[in-house]
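Our next item is chain A:
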Amino acid sequence: GTSAPASAPVAGAGTSAARRGGVLRAVFTGGGAGESLDPYAGGSPIDFVRHDVLFDSLFTLDNAEVVPGLALAAEPAPDGRSFVLRLREGVRWHDGSTFTAQDVAYSFRYMNAPERAYPSQLGSFVDSAAVRVRDPLTLEVPTKQALGDPALFLAAFPAKMVKDGATSFTAATAVGTGAYRVTAFEAGREARLARFDGYWGGAAPADELVLLSLTDPQAKVNTVLTGQSDFAGDIPFTTAKTGVANADLEIRTAGENNRTAFGFVLNPALKPFDDPRVRKAVRLAIDRQALVDTILLGYGSVGNDLLCAGAKYFAAKEPLARDLDKARGLVREAGAEGAEVTIRTAEYEIGYNASTQLLAEQLKAIGLVVKPQIVGPAEFFRPEAVAAAHGVSFSSGAVPLAVMYGRLTGFPGLAFPDERLKTAFGTAIASTDEGVRAQAWAEVQDVMFDRGNTIVWGQADVLSLARKSVAGITVRDQAKYPYLGKAGLA
Partner candidate 1 sequence: MTGLARKLVTRLGMLVALSILVFAGVDLLPGDPVTSRLGISATPEQAAALRARLGLDRPLPVRYADWASGLFGGNLGTSVSGRPVTELLSDRVGNSALLAGLAVLLLAPLSLGLGLWAAWRRGRAVDKTISAGSLLLVSVPEFVAAGGLVLLFAVTLRWFPAVSLLPAGASPLAYPEVLVLPVASLVLAGSAYAVRVIRGAAAQTLAGPQAEFLRLNGVRWPVLARRLVVPAVLPVAVQVWLVTGVALVGGAVLVEKVFGYPGIGELLVSSVQTGDLPVVQAVVLVLGALMLLALLLADFAVVLLTPRLRTGGAR
Partner candidate 2 sequence: MSLVRISGLRLSAGDHEILDGVDLTIAEGEAVALAGPSGAGKTSLALAVLGHQRPGVRRTAGTVEITGPVGYLGQDPGSLLNPYARVASILRTAAGRRVPREFVDTLLDRVALPASLARRYPHQLSGGQQQRVALAVALARSPRLLVLDEPTTALDLLAKAEVLAEIRRLREDGVALLWITHDLATVREQVDRVVMLDGGRVSGPETAMKGPFLAKFARKGPFLARAGAQTEVLRAEKLTAGYRGNPVLTDVGLSISPGECLAVLGVSGAGKSTLARCLAGLHRPTSGTVTLHDGPLAPDVRDRATTEKAAIALVAQNPAEALHPRQTVRTALTRPMRLLRGVKSRAEQDARVAELLEAVGLDSTMDKRLPGELSGGQRQRVALARALAAEPEVLICDEVTSALDTETQTEVLNLLNGLRAELGLAVVLITHDAAVAVSTSDRLLVLHAGRSVLTAPTAELAEAGADPDRVIARLLTDPSRTEQGASLV
(Lines give C-alpha, C1' and ligand atoms only; values in the text may rest on other atoms or scores of the structure.)
Protein backbone atom coordinates (compact mmCIF):
# COMPACT_ATOMS: atom_id res chain seq x y z
CA GLY A 1 0.00 0.00 0.00
CA THR A 2 2.96 2.37 0.27
CA SER A 3 4.09 2.46 -3.32
CA ALA A 4 5.97 5.63 -4.04
CA PRO A 5 5.68 6.72 -7.64
CA ALA A 6 8.62 5.21 -9.46
CA SER A 7 8.74 8.16 -11.78
CA ALA A 8 6.71 11.18 -12.77
CA PRO A 9 5.03 10.88 -16.15
CA VAL A 10 7.32 11.60 -19.04
CA ALA A 11 6.21 13.57 -22.01
CA GLY A 12 6.00 12.41 -25.53
CA ALA A 13 6.31 9.48 -27.75
CA GLY A 14 9.39 7.74 -26.42
CA THR A 15 13.00 8.72 -26.21
CA SER A 16 14.43 7.10 -29.27
CA ALA A 17 13.26 6.58 -32.83
CA ALA A 18 11.33 3.49 -33.79
CA ARG A 19 13.39 0.93 -35.66
CA ARG A 20 12.06 -1.12 -38.48
CA GLY A 21 10.60 -4.47 -37.56
CA GLY A 22 8.97 -6.07 -34.60
CA VAL A 23 5.43 -6.38 -33.37
CA LEU A 24 3.78 -3.57 -31.45
CA ARG A 25 0.91 -4.59 -29.19
CA ALA A 26 -1.23 -1.72 -27.98
CA VAL A 27 -4.39 -1.83 -25.91
CA PHE A 28 -7.23 0.70 -26.01
CA THR A 29 -10.73 1.01 -24.65
CA GLY A 30 -12.93 -1.13 -26.85
CA GLY A 31 -16.54 -1.14 -27.83
CA GLY A 32 -17.24 -4.84 -27.51
CA ALA A 33 -19.25 -6.41 -30.27
CA GLY A 34 -20.08 -2.97 -31.65
CA GLU A 35 -16.59 -2.50 -33.01
CA SER A 36 -16.23 -2.56 -36.74
CA LEU A 37 -13.72 -2.28 -39.56
CA ASP A 38 -16.15 0.07 -41.30
CA PRO A 39 -14.86 3.58 -40.52
CA TYR A 40 -18.46 4.75 -40.22
CA ALA A 41 -19.68 1.94 -37.98
CA GLY A 42 -17.56 1.77 -34.84
CA GLY A 43 -17.56 4.51 -32.22
CA SER A 44 -15.17 3.45 -29.50
CA PRO A 45 -11.58 4.68 -28.95
CA ILE A 46 -10.07 1.55 -30.42
CA ASP A 47 -12.19 2.00 -33.54
CA PHE A 48 -10.75 5.48 -34.02
CA VAL A 49 -7.18 4.26 -33.52
CA ARG A 50 -7.69 1.38 -35.93
CA HIS A 51 -9.44 3.47 -38.56
CA ASP A 52 -6.58 5.97 -38.43
CA VAL A 53 -3.96 3.44 -39.49
CA LEU A 54 -6.13 1.57 -41.98
CA PHE A 55 -7.72 4.52 -43.72
CA ASP A 56 -6.62 8.04 -44.55
CA SER A 57 -8.42 11.34 -44.52
CA LEU A 58 -8.14 14.05 -47.10
CA PHE A 59 -6.53 16.32 -44.54
CA THR A 60 -5.26 15.71 -41.04
CA LEU A 61 -4.35 17.83 -38.06
CA ASP A 62 -0.82 18.11 -36.81
CA ASN A 63 -0.22 20.26 -33.77
CA ALA A 64 -3.52 22.03 -34.41
CA GLU A 65 -2.51 22.86 -37.98
CA VAL A 66 -4.20 21.35 -41.01
CA VAL A 67 -1.81 19.30 -43.13
CA PRO A 68 -2.52 17.60 -46.45
CA GLY A 69 -3.44 13.94 -46.44
CA LEU A 70 -4.91 12.24 -49.46
CA ALA A 71 -5.78 15.71 -50.73
CA LEU A 72 -3.21 18.37 -51.36
CA ALA A 73 -5.54 21.37 -51.31
CA ALA A 74 -9.16 22.42 -50.86
CA GLU A 75 -9.71 25.77 -52.56
CA PRO A 76 -12.95 27.54 -51.57
CA ALA A 77 -14.93 29.55 -54.05
CA PRO A 78 -15.07 33.28 -53.12
CA ASP A 79 -18.57 32.90 -51.65
CA GLY A 80 -17.54 29.77 -49.76
CA ARG A 81 -20.44 27.76 -51.20
CA SER A 82 -18.20 25.19 -52.84
CA PHE A 83 -14.57 24.16 -53.04
CA VAL A 84 -12.25 22.41 -55.39
CA LEU A 85 -10.40 19.43 -54.07
CA ARG A 86 -7.02 18.45 -55.50
CA LEU A 87 -5.83 14.94 -54.72
CA ARG A 88 -2.41 13.45 -54.11
CA GLU A 89 -1.00 11.47 -56.95
CA GLY A 90 0.34 7.94 -56.77
CA VAL A 91 -1.62 6.77 -53.76
CA ARG A 92 -2.42 3.04 -53.76
CA TRP A 93 -5.06 1.02 -51.99
CA HIS A 94 -4.05 -2.03 -50.01
CA ASP A 95 -5.19 -4.19 -52.89
CA GLY A 96 -2.80 -2.45 -55.23
CA SER A 97 -5.28 -0.35 -57.20
CA THR A 98 -4.89 3.41 -57.57
CA PHE A 99 -6.72 5.98 -55.47
CA THR A 100 -8.80 8.34 -57.64
CA ALA A 101 -11.42 11.06 -57.44
CA GLN A 102 -14.12 8.42 -58.00
CA ASP A 103 -13.17 6.92 -54.64
CA VAL A 104 -13.52 10.32 -52.99
CA ALA A 105 -16.93 10.95 -54.51
CA TYR A 106 -18.07 7.49 -53.39
CA SER A 107 -16.67 8.09 -49.92
CA PHE A 108 -18.65 11.31 -49.55
CA ARG A 109 -21.84 9.51 -50.50
CA TYR A 110 -20.99 6.57 -48.26
CA MET A 111 -20.19 8.57 -45.14
CA ASN A 112 -23.41 10.51 -45.20
CA ALA A 113 -25.79 7.75 -46.25
CA PRO A 114 -28.56 7.53 -43.66
CA GLU A 115 -27.98 3.82 -43.11
CA ARG A 116 -24.50 4.48 -41.68
CA ALA A 117 -24.36 3.66 -37.99
CA TYR A 118 -22.22 6.72 -37.37
CA PRO A 119 -22.81 9.02 -40.33
CA SER A 120 -20.15 11.72 -40.60
CA GLN A 121 -21.20 15.10 -39.25
CA LEU A 122 -19.55 16.51 -42.36
CA GLY A 123 -22.95 15.91 -43.91
CA SER A 124 -24.25 19.06 -42.24
CA PHE A 125 -21.73 21.12 -44.22
CA VAL A 126 -21.03 19.30 -47.46
CA ASP A 127 -23.60 18.46 -50.11
CA SER A 128 -22.22 15.01 -50.78
CA ALA A 129 -24.80 13.99 -53.35
CA ALA A 130 -23.72 16.83 -55.60
CA VAL A 131 -19.98 16.17 -55.55
CA ARG A 132 -18.62 16.26 -59.10
CA VAL A 133 -15.53 14.52 -60.38
CA ARG A 134 -13.59 16.79 -62.73
CA ASP A 135 -10.72 14.51 -63.48
CA PRO A 136 -9.07 11.56 -61.69
CA LEU A 137 -7.35 13.95 -59.29
CA THR A 138 -9.81 16.84 -59.03
CA LEU A 139 -13.31 17.19 -57.62
CA GLU A 140 -15.74 20.01 -57.11
CA VAL A 141 -17.60 19.88 -53.80
CA PRO A 142 -20.66 22.08 -53.15
CA THR A 143 -21.35 22.97 -49.50
CA LYS A 144 -24.59 23.44 -47.58
CA GLN A 145 -23.40 26.60 -45.93
CA ALA A 146 -20.48 28.88 -46.59
CA LEU A 147 -17.19 27.36 -45.43
CA GLY A 148 -14.21 29.66 -45.29
CA ASP A 149 -11.65 26.96 -44.57
CA PRO A 150 -12.97 23.65 -45.94
CA ALA A 151 -9.70 21.80 -45.30
CA LEU A 152 -10.19 22.31 -41.57
CA PHE A 153 -13.60 20.68 -41.74
CA LEU A 154 -12.26 17.79 -43.78
CA ALA A 155 -9.55 17.29 -41.18
CA ALA A 156 -11.65 17.78 -38.07
CA PHE A 157 -14.71 15.68 -38.88
CA PRO A 158 -14.48 11.97 -39.59
CA ALA A 159 -13.91 11.66 -43.32
CA LYS A 160 -11.97 8.48 -43.99
CA MET A 161 -11.71 7.56 -47.63
CA VAL A 162 -13.07 4.18 -48.66
CA LYS A 163 -12.70 2.51 -52.01
CA ASP A 164 -15.27 3.14 -54.70
CA GLY A 165 -18.07 0.61 -54.35
CA ALA A 166 -16.94 -0.77 -50.99
CA THR A 167 -19.84 -2.08 -48.95
CA SER A 168 -18.30 -4.84 -46.88
CA PHE A 169 -15.60 -4.35 -44.29
CA THR A 170 -14.43 -7.69 -43.02
CA ALA A 171 -10.85 -8.74 -42.36
CA ALA A 172 -10.81 -10.06 -45.92
CA THR A 173 -12.55 -7.17 -47.64
CA ALA A 174 -11.65 -3.99 -45.72
CA VAL A 175 -9.36 -2.01 -47.97
CA GLY A 176 -7.87 1.37 -47.16
CA THR A 177 -4.88 3.47 -48.12
CA GLY A 178 -3.41 3.62 -44.61
CA ALA A 179 -0.07 2.58 -43.20
CA TYR A 180 -1.38 -0.82 -42.17
CA ARG A 181 -3.67 -3.38 -43.72
CA VAL A 182 -5.79 -5.74 -41.74
CA THR A 183 -4.99 -9.45 -41.50
CA ALA A 184 -7.31 -10.57 -38.72
CA PHE A 185 -10.09 -8.94 -36.76
CA GLU A 186 -12.57 -9.82 -34.09
CA ALA A 187 -14.78 -7.16 -32.61
CA GLY A 188 -14.17 -6.59 -28.93
CA ARG A 189 -11.04 -8.70 -28.98
CA GLU A 190 -8.22 -7.76 -31.28
CA ALA A 191 -7.17 -6.60 -34.72
CA ARG A 192 -3.96 -7.80 -36.34
CA LEU A 193 -2.56 -5.37 -38.84
CA ALA A 194 0.40 -5.86 -41.17
CA ARG A 195 2.58 -3.05 -42.47
CA PHE A 196 1.50 -1.79 -45.88
CA ASP A 197 4.73 -1.38 -47.74
CA GLY A 198 3.18 0.69 -50.51
CA TYR A 199 2.04 3.44 -48.12
CA TRP A 200 2.30 6.86 -49.68
CA GLY A 201 3.46 8.48 -46.46
CA GLY A 202 6.41 6.14 -46.01
CA ALA A 203 6.21 2.60 -44.66
CA ALA A 204 5.52 2.22 -40.95
CA PRO A 205 8.31 0.93 -38.71
CA ALA A 206 6.65 -2.07 -37.06
CA ASP A 207 6.05 -5.23 -39.06
CA GLU A 208 2.85 -5.88 -37.28
CA LEU A 209 0.49 -3.92 -35.11
CA VAL A 210 -1.79 -5.78 -32.71
CA LEU A 211 -4.61 -3.68 -31.33
CA LEU A 212 -6.17 -5.17 -28.23
CA SER A 213 -9.62 -4.19 -27.06
CA LEU A 214 -10.57 -4.03 -23.37
CA THR A 215 -13.19 -2.10 -21.47
CA ASP A 216 -11.84 -2.15 -17.93
CA PRO A 217 -9.16 0.52 -17.31
CA GLN A 218 -7.31 -1.60 -14.78
CA ALA A 219 -7.31 -4.53 -17.19
CA LYS A 220 -5.64 -2.33 -19.80
CA VAL A 221 -2.90 -1.39 -17.35
CA ASN A 222 -2.51 -5.01 -16.27
CA THR A 223 -1.72 -6.15 -19.79
CA VAL A 224 1.31 -3.87 -19.86
CA LEU A 225 2.33 -4.70 -16.30
CA THR A 226 2.35 -8.40 -17.09
CA GLY A 227 3.95 -8.08 -20.51
CA GLN A 228 0.82 -8.96 -22.47
CA SER A 229 1.09 -5.68 -24.35
CA ASP A 230 3.52 -2.82 -24.93
CA PHE A 231 1.28 0.19 -24.72
CA ALA A 232 -1.96 1.08 -22.98
CA GLY A 233 -3.67 4.27 -24.08
CA ASP A 234 -5.59 6.57 -21.76
CA ILE A 235 -4.88 5.11 -18.33
CA PRO A 236 -6.38 6.27 -15.02
CA PHE A 237 -4.66 8.95 -12.97
CA THR A 238 -4.54 6.57 -10.04
CA THR A 239 -2.24 4.29 -11.98
CA ALA A 240 0.13 7.18 -12.59
CA LYS A 241 -0.04 8.17 -8.95
CA THR A 242 0.67 4.62 -7.85
CA GLY A 243 3.55 4.43 -10.27
CA VAL A 244 5.01 1.35 -11.82
CA ALA A 245 7.77 -0.52 -10.09
CA ASN A 246 9.18 -1.83 -13.34
CA ALA A 247 12.24 -0.15 -14.85
CA ASP A 248 11.18 -1.18 -18.37
CA LEU A 249 7.93 0.73 -18.20
CA GLU A 250 7.09 4.39 -18.10
CA ILE A 251 4.01 6.52 -17.72
CA ARG A 252 3.68 9.09 -20.48
CA THR A 253 1.67 12.21 -20.98
CA ALA A 254 0.54 13.52 -24.31
CA GLY A 255 1.64 17.02 -23.36
CA GLU A 256 0.13 20.38 -22.59
CA ASN A 257 -1.44 20.89 -25.98
CA ASN A 258 -3.24 17.60 -25.95
CA ARG A 259 -5.21 17.79 -22.77
CA THR A 260 -8.86 17.02 -22.19
CA ALA A 261 -11.10 19.77 -20.89
CA PHE A 262 -13.15 18.79 -17.82
CA GLY A 263 -16.14 20.91 -17.03
CA PHE A 264 -19.85 21.59 -17.08
CA VAL A 265 -22.31 23.21 -19.38
CA LEU A 266 -25.07 25.12 -17.63
CA ASN A 267 -28.54 25.28 -19.10
CA PRO A 268 -29.19 28.94 -19.96
CA ALA A 269 -32.87 28.24 -20.62
CA LEU A 270 -33.69 27.31 -17.03
CA LYS A 271 -33.68 29.19 -13.77
CA PRO A 272 -31.35 30.06 -12.11
CA PHE A 273 -28.76 29.75 -14.88
CA ASP A 274 -30.75 31.93 -17.24
CA ASP A 275 -29.29 34.75 -15.18
CA PRO A 276 -25.71 35.65 -16.20
CA ARG A 277 -24.98 36.68 -12.61
CA VAL A 278 -25.58 33.17 -11.35
CA ARG A 279 -23.45 31.67 -14.12
CA LYS A 280 -20.68 34.05 -13.20
CA ALA A 281 -21.13 33.29 -9.52
CA VAL A 282 -20.60 29.59 -10.18
CA ARG A 283 -17.41 30.35 -12.09
CA LEU A 284 -16.22 32.55 -9.24
CA ALA A 285 -17.09 30.02 -6.58
CA ILE A 286 -15.50 26.84 -7.84
CA ASP A 287 -12.15 25.89 -6.43
CA ARG A 288 -10.38 24.97 -9.66
CA GLN A 289 -7.13 23.94 -8.05
CA ALA A 290 -8.91 21.69 -5.58
CA LEU A 291 -10.74 20.01 -8.46
CA VAL A 292 -7.51 19.53 -10.39
CA ASP A 293 -5.74 18.14 -7.34
CA THR A 294 -8.59 15.82 -6.44
CA ILE A 295 -10.13 14.64 -9.66
CA LEU A 296 -7.02 14.76 -11.79
CA LEU A 297 -4.68 13.99 -8.89
CA GLY A 298 -2.70 16.97 -10.10
CA TYR A 299 -2.19 15.63 -13.63
CA GLY A 300 -3.26 18.73 -15.49
CA SER A 301 -3.86 22.42 -15.01
CA VAL A 302 -6.74 24.70 -14.15
CA GLY A 303 -9.09 25.70 -16.97
CA ASN A 304 -10.40 29.12 -17.95
CA ASP A 305 -13.96 28.06 -18.82
CA LEU A 306 -13.22 28.05 -22.54
CA LEU A 307 -13.26 24.85 -24.54
CA CYS A 308 -10.69 23.61 -27.06
CA ALA A 309 -7.46 24.47 -25.25
CA GLY A 310 -4.60 23.52 -27.53
CA ALA A 311 -6.56 24.10 -30.72
CA LYS A 312 -5.92 26.91 -33.17
CA TYR A 313 -7.59 30.23 -32.23
CA PHE A 314 -7.98 29.19 -28.57
CA ALA A 315 -7.99 32.27 -26.29
CA ALA A 316 -5.61 31.59 -23.41
CA LYS A 317 -7.28 33.94 -20.93
CA GLU A 318 -6.40 33.96 -17.25
CA PRO A 319 -9.03 31.92 -15.31
CA LEU A 320 -11.33 33.85 -12.97
CA ALA A 321 -9.87 34.04 -9.50
CA ARG A 322 -11.91 32.44 -6.75
CA ASP A 323 -13.99 35.04 -4.91
CA LEU A 324 -16.66 33.58 -2.68
CA ASP A 325 -17.91 36.92 -1.34
CA LYS A 326 -18.49 38.31 -4.77
CA ALA A 327 -20.11 35.06 -5.88
CA ARG A 328 -22.45 35.04 -2.90
CA GLY A 329 -23.32 38.64 -3.67
CA LEU A 330 -24.21 37.81 -7.25
CA VAL A 331 -26.38 34.89 -6.20
CA ARG A 332 -28.14 37.08 -3.69
CA GLU A 333 -28.66 39.82 -6.25
CA ALA A 334 -30.18 37.32 -8.64
CA GLY A 335 -32.44 36.04 -5.88
CA ALA A 336 -31.18 32.51 -6.44
CA GLU A 337 -30.19 31.68 -2.88
CA GLY A 338 -31.10 28.14 -1.91
CA ALA A 339 -31.98 27.25 -5.50
CA GLU A 340 -31.91 23.53 -6.21
CA VAL A 341 -30.12 22.55 -9.38
CA THR A 342 -29.67 19.13 -10.93
CA ILE A 343 -26.44 18.43 -12.73
CA ARG A 344 -26.65 15.45 -15.02
CA THR A 345 -23.54 13.34 -15.22
CA ALA A 346 -22.29 10.00 -16.43
CA GLU A 347 -18.93 8.34 -16.01
CA TYR A 348 -17.95 8.55 -19.66
CA GLU A 349 -14.57 9.75 -18.48
CA ILE A 350 -13.15 8.63 -15.15
CA GLY A 351 -13.84 11.36 -12.63
CA TYR A 352 -16.97 12.91 -14.07
CA ASN A 353 -19.32 11.78 -11.37
CA ALA A 354 -16.76 12.63 -8.73
CA SER A 355 -16.26 16.11 -10.13
CA THR A 356 -20.00 16.68 -9.98
CA GLN A 357 -20.10 15.57 -6.36
CA LEU A 358 -17.24 17.89 -5.57
CA LEU A 359 -18.94 20.74 -7.39
CA ALA A 360 -21.99 20.14 -5.25
CA GLU A 361 -19.85 20.48 -2.12
CA GLN A 362 -18.18 23.64 -3.36
CA LEU A 363 -21.38 25.39 -4.42
CA LYS A 364 -22.88 24.87 -0.98
CA ALA A 365 -20.72 27.83 -0.01
CA ILE A 366 -22.70 30.21 -2.23
CA GLY A 367 -26.10 28.88 -1.34
CA LEU A 368 -26.76 26.65 -4.36
CA VAL A 369 -28.02 23.15 -3.68
CA VAL A 370 -26.61 20.84 -6.34
CA LYS A 371 -28.19 17.45 -6.88
CA PRO A 372 -25.94 15.22 -8.98
CA GLN A 373 -28.06 13.13 -11.34
CA ILE A 374 -25.88 10.15 -12.15
CA VAL A 375 -26.94 8.11 -15.18
CA GLY A 376 -25.45 5.52 -17.49
CA PRO A 377 -23.44 6.65 -20.51
CA ALA A 378 -26.04 5.23 -22.93
CA GLU A 379 -28.77 7.56 -21.79
CA PHE A 380 -26.69 10.55 -20.94
CA PHE A 381 -27.43 12.60 -24.04
CA ARG A 382 -31.16 11.94 -24.19
CA PRO A 383 -32.24 15.35 -25.50
CA GLU A 384 -35.31 15.78 -23.29
CA ALA A 385 -33.34 14.85 -20.20
CA VAL A 386 -30.47 17.17 -21.03
CA ALA A 387 -32.89 19.99 -21.71
CA ALA A 388 -34.58 19.37 -18.37
CA ALA A 389 -31.35 19.36 -16.33
CA HIS A 390 -29.82 22.57 -15.00
CA GLY A 391 -26.44 21.46 -16.22
CA VAL A 392 -24.43 18.56 -17.52
CA SER A 393 -20.90 17.44 -17.01
CA PHE A 394 -18.92 17.84 -20.17
CA SER A 395 -15.62 16.91 -21.69
CA SER A 396 -13.75 17.64 -24.84
CA GLY A 397 -10.37 17.08 -26.35
CA ALA A 398 -8.35 19.71 -28.21
CA VAL A 399 -10.69 19.70 -31.20
CA PRO A 400 -10.98 22.70 -33.53
CA LEU A 401 -13.30 25.44 -32.32
CA ALA A 402 -15.52 25.07 -35.34
CA VAL A 403 -16.30 21.51 -34.36
CA MET A 404 -16.96 22.19 -30.70
CA TYR A 405 -19.04 25.34 -31.00
CA GLY A 406 -20.86 23.84 -33.94
CA ARG A 407 -21.92 20.92 -31.77
CA LEU A 408 -22.97 23.04 -28.84
CA THR A 409 -25.11 25.46 -30.84
CA GLY A 410 -27.32 22.65 -32.11
CA PHE A 411 -28.18 21.02 -28.81
CA PRO A 412 -31.17 22.10 -26.72
CA GLY A 413 -30.08 22.76 -23.18
CA LEU A 414 -26.46 23.29 -24.12
CA ALA A 415 -26.71 26.00 -26.79
CA PHE A 416 -26.00 29.51 -25.61
CA PRO A 417 -28.44 32.00 -27.17
CA ASP A 418 -26.63 35.25 -27.78
CA GLU A 419 -26.89 37.47 -30.83
CA ARG A 420 -23.28 38.62 -30.79
CA LEU A 421 -22.07 35.08 -30.40
CA LYS A 422 -24.22 33.90 -33.26
CA THR A 423 -22.97 36.54 -35.68
CA ALA A 424 -19.34 36.04 -34.76
CA PHE A 425 -19.68 32.27 -35.05
CA GLY A 426 -21.22 32.63 -38.51
CA THR A 427 -18.35 34.79 -39.67
CA ALA A 428 -15.75 32.46 -38.19
CA ILE A 429 -17.12 29.56 -40.19
CA ALA A 430 -17.86 31.31 -43.44
CA SER A 431 -15.05 33.78 -43.97
CA THR A 432 -12.35 32.83 -46.38
CA ASP A 433 -10.05 35.38 -44.84
CA GLU A 434 -7.76 34.03 -42.15
CA GLY A 435 -7.53 37.36 -40.32
CA VAL A 436 -11.29 37.81 -40.21
CA ARG A 437 -11.72 34.26 -38.94
CA ALA A 438 -9.19 34.79 -36.15
CA GLN A 439 -10.94 38.01 -35.16
CA ALA A 440 -14.35 36.32 -35.15
CA TRP A 441 -13.15 33.39 -33.02
CA ALA A 442 -11.69 35.85 -30.53
CA GLU A 443 -15.06 37.51 -30.30
CA VAL A 444 -16.88 34.22 -29.82
CA GLN A 445 -14.62 33.43 -26.90
CA ASP A 446 -14.94 36.94 -25.44
CA VAL A 447 -18.68 36.47 -25.24
CA MET A 448 -18.33 33.02 -23.70
CA PHE A 449 -15.78 34.23 -21.19
CA ASP A 450 -17.90 37.19 -20.21
CA ARG A 451 -21.32 35.59 -19.83
CA GLY A 452 -21.19 32.14 -21.38
CA ASN A 453 -22.57 28.92 -20.00
CA THR A 454 -19.49 26.71 -20.14
CA ILE A 455 -17.33 26.00 -17.16
CA VAL A 456 -13.95 24.41 -17.74
CA TRP A 457 -12.30 23.92 -14.40
CA GLY A 458 -9.40 21.82 -15.57
CA GLN A 459 -7.35 20.55 -18.44
CA ALA A 460 -6.45 16.93 -17.84
CA ASP A 461 -3.32 15.24 -19.02
CA VAL A 462 -3.87 12.26 -21.27
CA LEU A 463 -1.73 9.53 -19.79
CA SER A 464 -0.54 6.27 -21.20
CA LEU A 465 1.53 3.39 -19.93
CA ALA A 466 4.24 2.14 -22.24
CA ARG A 467 7.21 -0.10 -22.44
CA LYS A 468 10.16 2.31 -22.67
CA SER A 469 11.09 0.94 -26.06
CA VAL A 470 7.80 2.03 -27.63
CA ALA A 471 8.51 5.00 -29.88
CA GLY A 472 6.89 7.15 -32.52
CA ILE A 473 3.41 7.59 -31.06
CA THR A 474 1.91 10.82 -32.37
CA VAL A 475 -1.29 12.77 -31.91
CA ARG A 476 -3.36 13.89 -34.87
CA ASP A 477 -6.86 14.42 -33.63
CA GLN A 478 -7.23 13.69 -29.92
CA ALA A 479 -4.56 12.31 -27.65
CA LYS A 480 -6.85 9.56 -26.45
CA TYR A 481 -6.83 8.13 -29.95
CA PRO A 482 -3.18 8.50 -30.98
CA TYR A 483 -1.87 7.79 -34.46
CA LEU A 484 0.20 4.60 -34.56
CA GLY A 485 1.28 4.77 -38.21
CA LYS A 486 4.73 5.91 -37.20
CA ALA A 487 5.00 3.91 -34.00
CA GLY A 488 7.23 0.96 -33.33
CA LEU A 489 9.84 -0.41 -31.01
CA ALA A 490 13.16 1.25 -30.46
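In this section, contacts are C-beta pairs under 8 Å (C-beta built on N, C-alpha and C of every residue); 3 or more make two chains touch, one makes a residue touch a chain; residues count from 1.
Inclusion criterion for the candidates: all candidates are chains of the complex that A comes from, given by their letters.
Just so it is clear, the model here is predicted, and its values are computed rather than measured.
Engineer: Please name the candidate from 1 or 2 that touches chain A in this complex.
Structural biologist: Touching partner of chain A: 1.
Engineer: Sort out for me which residues of chain A touch candidate 1 in the complex.
Structural biologist: Contacts found on chain A: 31-34, 36, 41-43, 114-115, 117-119, 121, 124, 171, 184-192, 212-216, 218-219, 222-223, 225-226, 228-229, 375-383, 407-408, 410-411, 414.
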